[in-house]
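Left out: one protein chain. Kept in place: all the others.
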Amino acid sequence: MSEFTPLNPEYAGVVAASFAKQGLMQALGIELAEIGPGHCVLVAGHNPDLLQQHGYFHGALIGAMLDSAGGYAAYSLMPADSEVLTTEYKVNFLAAAEGERLIARGKVVKPGRTLTVTTAEAFCMQDGVERLCAVMLQSLICVAAEP
Amino acid sequence: MSEFTPLNPEYAGVVAASFAKQGLMQALGIELAEIGPGHCVLVAGHNPDLLQQHGYFHGALIGAMLDSAGGYAAYSLMPADSEVLTTEYKVNFLAAAEGERLIARGKVVKPGRTLTVTTAEAFCMQDGVERLCAVMLQSLICVAAEP
Amino acid sequence: MSEFTPLNPEYAGVVAASFAKQGLMQALGIELAEIGPGHCVLVAGHNPDLLQQHGYFHGALIGAMLDSAGGYAAYSLMPADSEVLTTEYKVNFLAAAEGERLIARGKVVKPGRTLTVTTAEAFCMQDGVERLCAVMLQSLICVAAEP
Partner (left out) sequence: MSEFTPLNPEYAGVVAASFAKQGLMQALGIELAEIGPGHCVLVAGHNPDLLQQHGYFHGALIGAMLDSAGGYAAYSLMPADSEVLTTEYKVNFLAAAEGERLIARGKVVKPGRTLTVTTAEAFCMQDGVERLCAVMLQSLICVAAEP
């Protein structure tokens, strides 16, 4: 299905283990919903702790989920014994993020030995309808894992 | 001290009230340390919930704090009965954010009736020394407050 | 074909007239190859003036074409008697831009009364094969035309 072939056949377990170690993702109640070669989906449910002053999903949550969705999409294509670090990202907010769930879908645009570029989109689901609320463009670097 | 003159003399109270209503900022334990005309400082202490998988401050926290620091810097120059929304931002991560505290300093580069542009810098403090760990460039829009 | 309905039925002529007035686009030999509701394609041929120090298409040319392709995609959906201005863009360079032609395709992600967000992709064509060499994410503002 994917246009990419993972270098590490165990990539899904590696991504899940990394995700589980992130205190902030757990604290925010974000779930790793899907991981495949070069793509990743994260989901957050409605929770007062995740909102901004008008009751919408907070931009910081949207940024965090887009960053992580793009990051794990990139990580899925990296070799074993590597780590991924975000070097930069840019996000545009398109609409108020109102709804029951927030969904972030990341995908790799261009994998690289050193740098990988991804995009990610955030959708809010309201009454069963998904609406695009933010887009991101991101760079990540592959580094050797610390033993 | 500041090169900017606030349109709303009550700006500091308006910013503090807006900040206090943000569930996510409270959940993350982020404090509004300083607000002035066109600038804002936010601080986070060390907390396992704010870390990523290597024990450093999470990039999502850094992004959130930079976004909010720039956003409130912009908001401080907006007229009464207005709201501020981030339309986009870009962040570059420069170094691992290791330390006891994370400090985000936002300042206005160009205020505008519709759009305001800001920059923000994140510093981690370790053993009393501040180190620059991320920089941001951001756009915000001023909209009429909902009654 | 397009998901967008133009507000100005004369949008194609308006875009062509605006493009023709841009001294820099003419100086660089860039052509407006296609304009439709919410999308635009620009093309540049090989020309020593457009190259950087290694003989590839210059990043500045790529940035300029992406910016203009996104800008005219946005402009195509704006009302009559309006002007478009880029407020910001971000571009990631993915590969050396080697080839006979450079093609920039812009499309609207989210049109808006004030702000429009677009993406654009640059492809270099070499021996008849197109290769993605850069991606852009951009914001534009609609302003009333000066009489």
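Letters A, B and C mark the chains as written, and numbering starts fresh at 1 in each.
To be clear about the criterion, contacts are C-beta pairs under 8 Å (C-beta built on N, C-alpha and C of every residue); 3 or more make two chains touch, one makes a residue touch a chain.
Just so it is clear, the model here is predicted, and its values are computed rather than measured.
J.: The chain left out here touches which displayed chains?
T.: Contacts of the unshown chain, counting the full complex: A, B, C.
J.: Any idea which of A:15, A:35, A:61 or A:141 touches the chain not displayed?
T.: A:141
J.: Which residue among A:7, A:95 or A:115 touches the omitted chain?
T.: Result: among the candidates, A:115 touches the missing chain.
J.: In terms of residues, what is the contact footprint of the unshown chain on chain A?
T.: Touching the missing chain: residues 87-88, 90, 114-115, 139, 141.
J.: Could you please point out the chain B residues that touch the chain left off the display?
T.: 90, 92, 94-95, 109-110, 117, 119, 132, 135-137, 139
J.: In the full complex, which bits of chain C touch the chain not displayed? Write them out.
T.: Looking at chain C, the ones touching the missing chain are residues 18, 21-28, 48-54, 58-61, 63-64, 67-68, 85-93, 146.
Convention: only the chains that are shown with their structure count from here on.
J.: For the two copies chain B and chain C, what rotation in degrees overlays their C-alpha atoms? Round to the nearest 5.
T.: Value: 180 degrees, nearest 5.
J.: Among all other chains, pick the one whose mean CA position is farthest from the mean CA position of chain C.
T.: Chain centre farthest from chain C's centre: B.
J.: Please list the single chain whose C-alpha centre lies closest to the global protein C-alpha centre.
T.: Closest chain centre to the overall C-alpha centroid: A.
J.: If you tally contacts for every chain pair, which pair is highest?
T.: Top-ranked chain pair by contact count is A-B.
J.: Whole-Å distance, chain A centre to chain C centre, using C-alpha means?
T.: Inter-chain centre distance comes to 28 Å.
J.: Which residue numbers or ranges of chain B touch two or more of the other chains?
T.: Residues 87-88, 90.
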